[in-house]
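Here the complex is missing a single protein chain, while all its other protein chains stay put.
Coming up: chain A.
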Amino acid sequence: MSAYRGNKRQHFGKAGGRRGRDHENAPVDENNPIIQCFREYATILDAKHDKYERIVKISRDITIESKRIIFLLHTIDPRKNNVRKVCEEAKERLEAIFRNHFINIAKELKDQDPYQYSRAYTNGMQEFIEAYTFYEYFCGQDISHWESIQKKLTYEKTPTEVPTDAKSTKENDNMEPSSETGLEKPTITTALHKGDEAVIMACFLHPQDFVLGLGDLSGEIMRTCVNSLGAGNSESCFQHCRFMQELYKGFLSVTSIRSRDFSHKMITLRQSLLKSENVCYNVTVRGGEAAKWGTTDDAAGALFQLQLSKDDDDEGVFF
């Protein structure tokens, strides 16, 4: 290996001569103003890319943990009477994500334009929203508005270091009332709020991520719906189904969104909805006992699922 390397170097040396000199000398010409500028640009770009990668990494961890929590929630079974226990554990783990992961993203986003890095954590965020709302749904709570989740994603910290830019903070504070509509919260203003000693950092939750997360939630509800049929409590199927109809209505009401993901989610949502409606249909027609068999893979089920049967894979199952 080392011998080979040595050869290679020699080869370079030979070919180098006059020609190699140009190539190697050019970047080393540190006095050149262009080179000096570009050294600076290189550090800026590297810092940016590194930050992005770090956020992506955290986002991946969030995705994995969220999927596990969803799995955990699926183990809820009224027959075993474990609702409380599972919900407790899920809550614990969701809080842990807030504590351990999102705070790190918030740290990375401190003093940054959150939109610059929003692509880095959009996947983790959506998965997390799915897990979180699923937990809320299961525990019989209302689905949170994204603002209340955003509040949970906002961290107050007694600073180890003083906020770097006091002046711009003041300006931001002044601007806050005017631009603050309650709906779109410029996160930098919250992130930089330098009133008392505490520094407020926020991991910005893009409302669109929230809604897309809700779209994912529909898939989980559909599975719950089917599962609860299998478990014999056909009553709850109707509830689940109603909720999904509501969700679908909500999705339909959204206009003028600039996202391709959204229409994709729409299609999946519709399929999930049809499936759970089909379950409810079977329950009504045959009574809970029979439907358990009807909705599996036999002909009756296929009849109602029609074209959907071929691509009705449940997403979010594998990880």
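Everything below uses one rule, namely that a residue touches a chain if its C-beta (ideal position, glycine included) is under 8 Å from a C-beta of that chain, and two chains touch if they have at least 3 such contacts; residues count from 1.
The working rule: contacts and distances are computed from a predicted model.
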Pick from "A-kinase anchoring protein 10", "Translin", "PITH domain-containing protein" or "NADH-ubiquinone oxidoreductase chain 5" the UniProt protein name of the chain that isn't shown here.
-> "Translin"
Residues of chain A (touch criterion as defined above) contacting the omitted chain | 18-19, 21-22, 26-27, 29, 32-35, 37-39, 41-42, 44-46, 48-49, 111-116, 118, 142-143, 145-146, 165, 168, 171-172, 175, 179, 181, 183-184, 186-189, 191, 207, 210-211, 214, 242-243, 246-247, 249-251, 253-257
